[in-house]
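All remarks here apply to the structure that follows.
All protein chains of the complex are present and in place, except for one that has been dropped.
And then subunit A:
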Amino acid sequence: MDLARTEVAPPKARKGSAARLGLMALPVAFFAVFFAYPVAAIVARGLEVDGAWQLGRIGEVLAQSDIRHVLWFTTWQALVSTALTLLIALPGAYVFARFDFRGKQVLRAVVTVPFVLPTVVVGTAFLALVGRGGLLDELWGVRLDTTVWAILLAHVFFNYAVVVRTVGGLWSQLDPRQEEAARMLGASRFAAWRKVTLPALSPAVAAAALMVFLFTFTSFGVVQILGGPTFSTLEVEIYRQTSEIFDLATAAVLTMIQFVAVGAILAVHARTVRRRETALRLVAPEATARRPRGAGQWALLAGVLASIAVLLVLPLGVLVQRSFDAPDGYGFAYYKALTSADGGIFLVAPIEAIGNSLEYALAATAIAVLIGGLAAAALTRRNTGRLVRGFDALLMLPLGVSAVTVGFGFLIALDKPPLDLRASWILVPLAQALVGVPFVVRTMLPVLRAVDGRLREAAAVLGASPWRVWREIDLPMVRRALLIAAGFAFAVSLGEFGATVFIARPDNPTLPVAVARLLGRAGDLNYGQAMALSTILMVVCAVALLVLERVRSDRTGEF
């Protein structure tokens, strides 16, 4: 038996890795053509003069005190934002994981809405919470607009869902009986939690923290809208240098700095994720959640619900309220105005942005699921080579690279046949898919890896081809994860603004682009329509996420 094994194994392994490379061909090509090449092109445009690389510029840029200040601010605000998000969202993760209460599914969808909404939409609403005349102002006379607090709180608002979904998802599947057993053996409640639950949970907490750090490190809209002009992150500075000052050399240096930083974050993230995927005894979430018992647990639930209401629901509610607050009383006046094309800013009625957004998002989802699905399938085996593992982190890079860099890169890189796509509609879904792929991979990968390898081996021994093994074993088990991945990619595409705004065409703006254009004009009707469109976008995202809640399976990866 052993002899036979050694004889068969090596060629089989080689075949397996060849197959994996085959699966990776398309994701690699996609990533190279639509991400690496455009970004490299715009960086080269900034740093290459007459064929010679101006690497001296790196030192020059870093020597500027302004730039060093930006780097410092970018880092510390991300650290503080991450800490604050964990502080506020971890109790939420616990409550969602362990407690059963009415409206839990709806609420889990609602807290995810901010994450997929563009900042251009909610920045304004968030001001209503922390700005003048906002809730804090009315209660205590506290105004936080153009302070760093507004930025930090808004980061909690946007990233709450990352913690609840990443940590809460795992927490709900940890067997509570293990902790109970430890207590039975005499451990105190805290000691039991520290020795049993915390170690199991910490990789998930670390992964969530790193994702939040990544999103806040590259924060753009929040810092611009809420922080005022005195605060600038690396991402804002890249935008300013590229788009306003047109100093492409400085922008290129900053892009490279951000690239290195994001690469480092992702490398650490990839490591923690792998640690998390080590075998844990997981149980169905339904079995671990129960109704809260005792005053303490009810108080915790109430506290979490209150923080969600104030931090997350209230800003969203303000959007809805303003969308109905027409000059002649509450009503649908702004929504009706959306159907008229007389506004001037658009060649079509603003309402058509909904159709555009849905079409773009569907196309983006199809691309993201195809590319991300193939990549996840290729990455399934845990003991793969370093090259393949690095690819896992590489696919997440678009999340951390400035949209203006990608947008300008598209413009100068994809301008020649056969890839003259600059004026093509497919550019928008392609850009959106870049952001969607990481979510597909992160959702699919843990599920695929959780499929018992022995099932595959058994099928193979019985003579099934790899394709058949995948179809008969993997597909049925990952169908739900696939749906969830698609749903998330869809919601993220709907809200994508940064890259879309660069390439969306005037006759078919997406919802976020239309909102931004309406906000860019004076007049009550423009403002009201912007609020109405934002509300519609919010509802569409919420519905998509609610559908996801319905199909959530026992083990659904990170989201």
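Couple of notes before you dig in:
Simple rule for what comes next: contacts are C-beta pairs under 8 Å (C-beta built on N, C-alpha and C of every residue); 3 or more make two chains touch, one makes a residue touch a chain; residues count from 1.
We take it that contacts and distances are computed from a predicted model.
Not shown: a single chain whose UniProt protein name, out of "Glycolate oxidase subunit GlcE", "Thiamine ABC transporter substrate binding subunit", "Succinate dehydrogenase/fumarate reductase iron-sulfur subunit" or "Urea carboxylase-associated protein", is "Thiamine ABC transporter substrate binding subunit". Set against the missing chain, the residues A:245, A:264 or A:543 yield one that touches it, A:245. When you scan A:48, A:175 or A:325 for touch with the missing chain, the hit is A:325.
Checked against the full complex, the candidates A:283, A:370 or A:455 give a single residue touching the omitted chain, namely A:370. Of the candidate positions A:106, A:191, A:419 or A:543, contact with the hidden chain is made by A:419. Touch with the hidden chain on the side of subunit A covers residues 15, 18-19, 22-23, 25-26, 29, 45, 124, 127-128, 131-133, 146, 224-225, 227-230, 240, 242-246, 322, 325, 327-328, 333, 337, 343-345, 347, 367, 370, 374, 408, 411-412, 415-426, 465-467, 501-502, 505-507, 517, 519-528.
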